[in-house]
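Mind having a look at this structure? Questions to follow.
One protein chain is absent from this view; the other protein chains keep their places.
Order as written gives the chain letters A and B; numbering starts at 1 within each chain.
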Amino acid sequence: MNAAVRDEPLFQVRDLHVAFGRHGQVYEAVRGISLQVAPGEVLGIVGESGSGKSVGMLAALGLQPEGATVRGSVRFKGQELVGLPRRELRKLRGSRIGMIFQDPLSSLNPVMTVGAQIAEAVRLHHAGLSKKAALERATELLELVAIPQPDRRLHQYPHEFSGGMRQRVMIAMAVANDPDLLIADEPTTALDVTVQAQIMEVLAGLQDRLKLGLILITHDLGVLAGHADRVAVVYAGQVVEEAGVDELFARPEHPYTRGLIASIPDMARQSERLFSIEGTPPALGKLPGGCAFHPRCSEARAICRQAAPGWKAEGAHRAACHFAFDPAGDAA
Amino acid sequence: MTAVAIPRMTRPRWLTLPMALGLLIVGFWLLATVAAPWMAPYDPLDMVARRLQPPSWEHWLGTDALGRDVLSRTLYGARHSLPIAVAVVAISVTIGAVLGAVSGFVGGFVGSAIMRLVDITLSFPPMLLAMAVAASLGPGLGNATVAMVIVWWPVYARLMRAQVLEVREREHVEAAVAAGATRTRVLTKHILPLCWTPVLISATMDLGQVILLAASLSFIGLGATPPTPEWGSMISEGAAQFYSWWVAFGPGMAILTIVLGFNFIGDGLHDYFDPRSK
Partner (left out) sequence: MTRYILRRLLAMPFLVLGIITLAFLLTTVTKGDPLTAVVSDRQMNNPEVVAAAKARWGLDRSLPERYAIYVGNLLQGDMGTSFITRRPVAQDVLYRLPATMELVIAAMIVGSTIGISLGVLAAYFRNSPIDHLARFFALFGSSIPVFWLGLALLFVFSVQWGILPGPGRIDARATLPPAVTGFLTIDTLLAGDFRLFLDALWHLVLPAFVLGWAVAGTISRLVRANMLEVMGREFILTARAKGAGELRVVLRHALRNTLVPTLTVIGYSFAYLLTGAVLTETIFSWPGMGSYAVEAARGLDFPAIIGVTIVGGVVFLVTNLLTDIAYVIANPRVRLG
């Protein structure tokens, strides 16, 4: 995976907030996320369910749930997306920015053939393209994602495909119009372990071939180890650490990141209980004061309860912990 | 429908705007059923004025072909429509629930036989069956009531049977049987009390439809006989006086409002017990 860096980031999120109103109360699911992706770069976003990572990316594209308010800035190739009229956003979705979701069975329309759905993705952004031409392109795309017998498969329905094949179809649909950015929201979570690796291969191959920027959202840090250039760790609606992938694994500075890394099952270490971080993520609206992670942190001190940590950074590596990069405190 | 902006603390959850409206409307007509003599300005059967007068200050809804005050007749009409509807529903629920419960509980040949009867009766378009029965028995509100009961009871039989079948499988029923309770006791004390709610809700929602059916029968001459001020037959008279639109207007609005009222209440009940559909 190359890390081509140019002056202008392909995709830049600055201080994104997503809030819901319920029963008169306001809950923030995303509390100021900032990150960026360079052209051709792979950014991994990792966090537990409910951390706001998915909601944040959906909101960035204007796909936030009904009743949610979005604040902040999201720039794609210099164009501001927040507040962009729906018509303009629609032009970008599916053509310049592609998205794939977690469960390919429920993410595909059960009563439309696979070919029709892919063709639709193409025709939505190429007005005047004939159905025949669109279907030919769909066949090409199915070949691209290594689906055998694409001309036959074109006329089948989603339920006639296996899980892994369905996800390939989703990928084919997402890259149909040669996007610059692909956002994959938990692309392998609903798949068998063996299939997971295959799908990641397909994604990696496409990303390389088409020079895509790729945002990989997952709760499994292990998936990012071999596929991401940089990683952003999200907790309770905020980014808590961000670094190059090797740097992150070698020198995690936030206790949450350390916990995540320790939780990865390691085949080499036998007869050891699986580690998991104590406690559960905070519910919306019930955030602890100070650092949001402090109730679960083994290294918490008094200051963690009182004040929210600011950013500490060393080069391209930053972490939001009072004790990050502190030579005195060390990894557990 | 949305909740009214009444301070949350004083308003119970089920009292939404449509529900309140429904209760008000139905309440009004209940009042009319009882207090018509005091509410109506004139006697409904007397020819008190000139024929076919349009609405005026003396006669808010005008007069009909025989010079009778339409408003008074409309108000008195409630005395015929409402009690009959209640009677039809009450009797149908009783017969239907009993047969349905027996069918669900006892099962076997008897149970199937009852369901066959239910199926056959439900095979007819309700209006046609009611017409056929009412015509065979002869005109009159009594016979019309019998006809309507024959049409409606299968609905409750089916509902009750489904409820009984479901409740029958529950644990506390098994426990009662294991403790040696007689079959009757199991049915009456353990199964039936849990089955009533959907049946009663359904019955309330059906009151409006029964009123419509009764009015329809009267409209074609199979229910009330003249000069009874029943809404359906009044509309029939109004149809004959087509250009004097007010003759049919009173009873028509009466039926519309009361059925709407029952539908609002029914919707409110339905939303209360199954808020998922909001």
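Methods note: contacts are C-beta pairs under 8 Å (C-beta built on N, C-alpha and C of every residue); 3 or more make two chains touch, one makes a residue touch a chain.
Quantities reported herein were computed from a predicted structural model and do not represent experimental measurements.
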* Structure fact -> From B:101, B:134 or B:224, the answer for touching the chain not displayed is B:134
* Structure fact -> Touching the hidden chain, out of A:12, A:36, A:95 or A:188, is A:95
* To do: Identify the residue among A:107, A:196 or A:238 that touches the chain left out of the display.
  => A:107
* Just the residue numbers, please: which parts of chain B touch the chain that's not shown? => 1-2, 116, 119-121, 123-129, 131-138, 208, 212, 215-216, 219-222, 232, 235, 238-239, 242-243, 245, 248, 251-252, 255-256, 259-260, 263-264, 267, 277-278
* Asked: Which residue numbers on chain A touch the omitted chain?
  -> 58, 61, 63, 90-95, 98-99, 101, 103, 106-112, 120-121, 124-125, 170, 173-174
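As a convention for this text, only the chains that are shown with their structure count from here on.
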* **Computed distance of Cα centres, chain B from chain A, in Å** => 57
